[in-house]
Every structure is written in structure tokens, then in C-alpha cells.
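Since the structure comes first, as C-alpha cells, the remarks are kept for the end.
Note that this is a trimmed complex: some chains were dropped, and none of the rest were shifted.
Labels run A and B following the written order; every chain starts at residue 1.
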Amino acid sequence: MALPAPLHGVIPPVCTPLGPRGEIDTASLARLVDHLIDGGVHGLFALGSTSEVAYLTDAQRGTALETVLKAADGRVPVLAGVIDTTTPRVLDHARTAAALGADALVATAPFYTRTHPREIAAHFRHLRTAVDLPLFAYDIPVAVHSKLSPSLVRELAEDGTLAGLKDSSGDEGSLRRLIVELGGRTARHTGPAPGFTVLTGSELTVDAALLAGADGVVPGLGNVDPAAYVRLYDAGRSGDWEQAAAEQERLVGLFSMVDAGPEAEMGRSSSALGAFKAALHLLGVIDGGTTAFPQRPLSEEAAAEVGRRLSAAGLPPVR
Amino acid sequence: MALPAPLHGVIPPVCTPLGPRGEIDTASLARLVDHLIDGGVHGLFALGSTSEVAYLTDAQRGTALETVLKAADGRVPVLAGVIDTTTPRVLDHARTAAALGADALVATAPFYTRTHPREIAAHFRHLRTAVDLPLFAYDIPVAVHSKLSPSLVRELAEDGTLAGLKDSSGDEGSLRRLIVELGGRTARHTGPAPGFTVLTGSELTVDAALLAGADGVVPGLGNVDPAAYVRLYDAGRSGDWEQAAAEQERLVGLFSMVDAGPEAEMGRSSSALGAFKAALHLLGVIDGGTTAFPQRPLSEEAAAEVGRRLSAAGLPPVR
């Protein structure tokens, strides 16, 4: 389907349910897609960091994307992450995603290597030229260990290389500078890069991002409670910022589930993904909370704590 | 004077005007204090990072603080930075600040050393016990290379060690989590740490911080245009978030003056402080734009660029 320009709203990074041996649980994944679309989301981001893309083999990535596309069935656009170290490897994923029918691509800067900003620009330009799909830059320094500067993003927005930015840098000041440089919150879409989409990946400050002029959000926690992010988005869209902030506060409280797994015993990524999956399991959306190897699983105690936090947020577990 | 609890509003980190040989220009500093108070600010933060405190000798720190206190003359409360590597050295500054009449102290975590979170907690507790003034924690990882966790701040807020937090971490998600844990944006001051003050040092996202429940802001750019930050604060306070965001956007545009000094030739700190001081000079508030050694001065060309950005923001230079 044609991608709106700008793309707006809530576009969750879809989790990848796994079976006990680490295989993709496609039935659960299809149910998760329904859960999200039923919650009112405006698009889906498959194969993002929250999908555990870094743990999925190429075959599994294909299965996951295919499942999401089939389950979405054109009801909302599907963006596909093409996460790999450098351009030639990303291209392989991009071609697969295009062949499977993704509506847009989402690529990070190169990682593992050390890459100059001019090389990063060339990376995005080459991807855009080689595969005929809208391209989003995924700014995620915690994973790739470099930051896309506002001036670089602006350059690639204005020359048409990028259709949008998914900003998971946590650097809200830089994001604000970018938005202002592109025309500002009310005038950006009549500015030098009119259809350019700005999505924040900072799920705890979505009200702020919308107030600043972002078009939408890619919230990991949106897997668990998509409807709440849609209410938050709608409140912001209608200018009811007090309501938006109240919804955001509730979601910040819910987000504390990521602390259920003890920091001394597992990585932060493991505890956050484990909590989201435990919650989806407890809510009856997916069949099990397995995370990909070598992430440590949540203990039963930690999963029970996730359940208590769901209940506290008005989302009582069904099992 | 007694410090309001919570302290709220705009509390700029006061720049320190210097003469051509690096000496403190007390006449200019007094005029700057008037400029800020005339702009409507609610307090002053002397000897913060923006004051170039790291470049001031102990004698100069005394002169600067004394000048600010005398010029403020009780019209607004004055917080004093007590920036040094560890507790014993910070204590020396704290005692001086108390003797000079500061209304509160602002201390960072230890730096130069590597310090465990339990040691950081002991640091703040000892400072609070040893000097009888309200104590603010100054979270500034870019300078001290460690981050105060929300749980640590919460512990020190609830036990009365800290009167407040000045958050210059840029980590808006963590700040949001802290605010929610302390009761949330509307209920925080009836929560477990009722008078605890939350100030953001992120001058580009003040509307967002206020919407999230922060009590105020400590904006370096507030030296140049204090009235605009006051308008922004008032708009937020009254719930007019569209107006707050519009004011913020204008200030983001003005902030671009920090790019006037070329990155290849000077540190970011030098170019930002140089731009603020050049602006204050051009606006007739202070007599010269000298920054402390060994920071490189702005070129004439860069200073002229600062002037153009002032004009573009409706603040025409008077010289």
C-alpha cells in the first residue's frame, strides 16, 4: 500500500513471539498483529529492535515479516527493519523486504565498523537508490554507537533520500532542533521537506514529542497497550495536552514492568523484552513469553511482578 | 531569604562577564543580574556550569557569588553552585557560599574519581548535614560522566537530603519516570516528597518538561532572553501549551547562535559560552564577550553571525 506522507500516529515495533525452542510462533504473531490493529494503531514496524531482530536468522526474519504482512493484510502500512552492519548486508535484507511486500524500509547507520558521517550519508543514499521503497533512518545510538546529527538528517530529508526518521536517540533537544530547522511544529509540512515523517521511539515522552511537532511514535510498550498510545496520540492531535500528559503518565507507570527482572542478573534488553512478552502472554495475546537466546528468561517471580503491574494499570491478566 | 518549596519558574545560570585579562567584570555582572530580574526570572543560579565556574579560581568564585547576591539584593533567591571533585573540596565551597549568604547549594556527583552510587548518596548526605542550606543535586553526566539514577534521587528526595534536582542529563525519559514515581505531574507535591523541586536544564525542551510536571527551568540561553523563558513558563503554568511550544520554538531558533563558532576550531563549550556572551555584549548588557582561558574566543565573523541571529529573533543588537 502507498505510505502516507507524512506517516502519522502510532506505529508499534512488533514483538516476535517465540516457541520453546526459539522458533517463531507465527500463530501468536498473527494474533499480536490483530491485537495491535484492534487497538487502533496506524502502522506496524516489523523487524525493529523490539522484534529481537538482532537475534533472528535471515530465515526467521523472512518468516516474521511475511507473517506480519499477511496478518496486517493491507489494513495498515508495514515498515520493515533492515538491520545489519553495513550497506551491502543491509541491501540483502532490503531486497527481501521489498520482495515480501513491505511498504517502507527502516535502516540504521552502519555498526560494528567506525563510519564517517559522509560515509553514513552515502549509505542511506545508496539504499534509497537501490531499492524503490520509502526509506526511514533509524537513529539508535545505544545500539549502533553513533548519532545521526540534525544537519545530516536535514540534508537527507531535503534531497529526498529519507522519507522519515525514527528517533530512538533519546536526545530530545536535537530532535527539537531538527523539527525547527525543517519549518517548525505547525509549518514543517510546508517547509523544505514537506512530507518528511518524524517518529519518536522514546515511549516515555510521547506527549512532549507530539507537542514538539513529531508525527507519531514507535513505542515498544505499545505492544502491550496499543489503545493507550492511540488515546495519547489522539489527545495530542486534538490539542488536549493535559489529557495527553495524563495518558503518558499512566504509560510511564506501566513501563516500570521492565524493572521486574533484576539488573544484577540479566541485561536491560532482556528484562525489557522479557517483560513485554510476559505481559502479552499474561494478557492472552501470545502463547508464551520466551525471549531469544542468549537472553536470560524472566524468573517466575519477575513474571508475577509483571502481572501485578498490569493489574495496577487496569489490564488484568487472563492467565 | 527562605527558599520556596518547591522552587518554581525560570532560574537562569548566570554568566560571568570577564574583562580582557580574565578578571571578573563586576559592574557587567551586576547589570546582567538586573537584566535577568527585569526579565521576570524567579531565581538565579550562580556558579553553575554556564558561569564558567570550572574556570574560576576560588577567589573569583567568591567575587562572582558576592556580586550576584548583592545585585539581587533579596529580590529573588540565589542558588550557589559548589562544583568540585569530591565531598571535602565541595564542602569548602559550600561553607563559603553559606557565609556569603546563598539561599541554597547545588552540587554534582563526584568527578575525576570513579564513585559508586552508595558513595554518591553518602556524598550528598554529608553535604546536607554539614551545611545548613537546602541542597540541590545537579545531574550533568556530560561533565561528571556519571548519571544520577531516578531511584537514587528518589531516595534522597524522600529522606529530605535533597530539596531538589537540577537535571541537565538530557535523559527526559528518566526524568519522567522520577516525576511519576514521586506522585506524578499533578499530585507530586502531595506525594512522598512534597516540596521537592524538579528543574530541567534542557533549555530546548522546556515546554515538554513543564508538561511533564517539572517546576521550572535553568536555561543558559535565559541569560540572553530571560523574558522569553518567563513567557514560556507562564504559558505552561496557565495550561496554554500551544503558546508554550511556540515560545520554545522561537528559543530553539535563537539557540542556534551556539553554532556560530566553527566546531573544527573550538570546543562546543567555548562556542556556546562565547555566543551567549557575544549576544549579551551586542545587546548592551555586558561590556565584553571574553570567555575564560583556555577557551578560544569567537572570531569577529562568528560574533557578527550571533548578531544576525539576535536580529532574526527580534532582539536587535545595540552595538
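As a convention for this text, contacts are C-beta pairs under 8 Å (C-beta built on N, C-alpha and C of every residue); 3 or more make two chains touch, one makes a residue touch a chain.
Since the structure is predicted, the reported quantities are computational estimates derived from the model, not experimental observations.
> Tell me, please, the full copy count of this complex, given that what is shown in place amounts to 2 chains.
Spelled out: 2 chains shown, and the full complex contains 4 copies.
Operating definition for what follows: only the chains that are shown with their structure count from here on.
> Per the centroid of Cα atoms for each chain, what is the distance between subunit A and subunit B, given in Å?
It comes to 34 Å between the two C-alpha centres.
> Quick check on the complex: what are the subunit B residues that touch subunit A?
It comes out as residues 170-173, 176-177, 180, 184-185, 202-205, 207-209, 211-213, 239, 241-242, 245, 248-249, 252-253, 255-256.
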